[in-house]
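Have a look at this one.
Every protein chain except one is present and positioned as in the full complex.
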Amino acid sequence: MRDVAIIGVGMNKWGELWQKPLRDIFVESALLAIEDSGVDHIDSMYVGCMSSGIFVGQEHLGSLLADYLGVNPIPCTRIESACASGGAAVRMGFMDVASGMSDIVLVGGVEKMTDVSGGGATYALSTAADQEYEVYHGVTFPGLYALMARSHMHQYGTSREQLAQVAVKNHENGSKNPLAQYPQKVTVEKVMNSILIADPLRILDCSPITDGAACAILCPAEMAKKLSKKPPVKIIASGHATDTIALHSRKDFTTLNATVKAAEKAYKMANLKPEDINLAEVHDCFTIAEIIVIEDLGFVKKGEGGKATESGMTALDGKIPVNTSGGLKSKGHPVGATGVGQLIEIVHQLRGEAGQRQVKDAKIGLTQNMGGSGGSTVVHIMQAM
Amino acid sequence: MFPARYWREIPQRYRLEANKCKKCGRTYFPPRLVCADCKSRDFEPLKLKDEGKLLTYTVIRVPPSQFIEQSPYAIGIVELDGGTRILTQIADCNLDKLQIGMRLKIEFRKIQQDGEAGILCYGYKCVPV
Partner (left out) sequence: MTGIVGYGAYIPRNRIKLEEIAKVWGADAPSYKRGLLLYEKSVPSPDQDTITMSVEATKSALKRANIPPEEIGAVYVGSESHPYAVKPSGTVLAEAIGATPEVHCADYEFACKAGSEAMFVCIGLVESGSVKYGLAVGADTSQGAPGDALEYSAAAGAAAFIFGKDNAIAKVHHTYSYMTDTPDFWRREYQFYPRHASRFTGEPAYFKHIIGAAKGIMDKARMKPEDFNYVIFHQPNGKFPQRVGKMLGFKKEQIEPGWLSPTLGNTYSGSSPMGLTSTFDISKPGDKILMVSYGSGAGSDAFILEVTERIDEIRDKAPKTRWMLDNNKTYIEYGTYAKYREKIRMGT
């Protein structure tokens, strides 16, 4: 297996991109990534997208996007793993390069979510849960994470304030990210007084509806220095795991086993421990998700995610900064693009390009991208070369 | 909802029909073809109990469009006596008095309907005992 490097990344500001169709949103970020890398061609493409069929009525994205990027006839496949589609696309590209099948691979993610009503978006997202035994009964994604939050609060005494502190921290980080959809800072009080969506979760505990894309160029590490204009970053581990799609089928609602298992695989592959990680981008689709995920990644003990957040451990100047980009909460959550967006933040940090939110001496970064209520998770670990 | 999709699940929705692995005893709702624990494919039918306890809950305030007239409503994960867990609505409850551990029983309710002219979809909900 060959070592794989990231030699270029690209994304535009995420948000409600009323003027732009899905194809242009994607092509703009792909062109930025190609330009950032300096390559003159690509050999293959993988694009993560959760639900273009429902959001914009378009499937067969591989052909559409290769066509509009002007790279026909190279192979291009759309990858779907709900909100982990972006991370899964990165993993496909990683395997393509590592196997020796392709040299220069574009991995990307895209979602255009604002061409449907709020109810339409709720429906599209709900298809990531068990249609017959969860969604049939009227549960929504905020509802599923609220069920986890209630369990976590009951079992470990996690407080409503601690949930709010995740949002406060991530919006503080997002305020330093020019590409964030909601860079506004929020206070604990503001989060706790925002509209109830699914008790105990409020609107400011939830990630937004976002249009956006993100792309990266991968190549064999041995070619990276020659090809790349900027300092390359090596992908030193890729872990992927699944869990039951239905939350109620799990033994414990306070842990996400796919995250535990994907992280285990990634740490083993990288020969690292959780304490070796300098910063992480994790899937904070809801505030409770970040609390559970930092436990399951081994940054803190089970049950201590809320306290750790409260103590500032995961803040920009903390022991392990989490979601320096602003996370899904502030930067936005165009579901299929999210996993690639996380990777881009780690690349910026490891290159030392993160500006006001730069983590000092960042050498090793981790991304955790999750689908549904945790039915799939992809973890990548990156290292500055 | 196209009728066939609804109709196929009637044994589960109306009568809580599950199955049980003959080798290791684990129960599945809905019934499965392969045991996730011991990989056996040898199952026997099992009907779930109609009482249980609440493991966790939420109140949906922003519902999918076909649930608007029921909003706000409680959703919970319920462990039925015998150990099988289901996700379901908790009807006829005081939304401020839900508690983890409270006893619930199954009632037959209309779950949703396919617009003004489509089929009516029935199934199980829980209510406080």
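All chains are identified by letter, namely A and B, in their written order; residue positions are counted from 1 within each chain.
Everything below uses one rule, namely that a contact is a pair of C-beta atoms (placed from the backbone, for glycine too) under 8 Å apart; a residue touches a chain by one contact, two chains touch by 3 or more.
Everything numeric in this text was worked out from a predicted model, so none of it was measured.
Participant: Identify the visible chains that the left-out chain touches across the whole complex.
Facilitator: B
Participant: Just name the one of B:Cys35, B:Leu54 or B:Ile111 that touches the chain not displayed here.
Facilitator: B:Ile111
Participant: What residue numbers in chain B mark contact with the hidden partner chain?
Facilitator: 10, 14-15, 68-70, 89, 91-92, 107-111, 115, 120, 122, 125
One rule holds for everything that comes next: only the chains that are shown with their structure count from here on.
Participant: Could you tell me the distance, in whole angstrom, between the mean C-alpha positions of chain A and chain B?
Facilitator: 31
Participant: Name, in rising order, each residue of chain A that touches chain B in their complex.
Facilitator: 118-119, 122-123, 126, 132-140, 142-143, 146-151, 154, 195-201, 246-249, 253
Participant: Residue numbers of chain B touching chain A in their complex, please.
Facilitator: That would be residues 5, 9, 12, 29-30, 55-65, 67, 70, 73, 75-77, 85-89, 100, 111-112, 121, 123, 125 of chain B.
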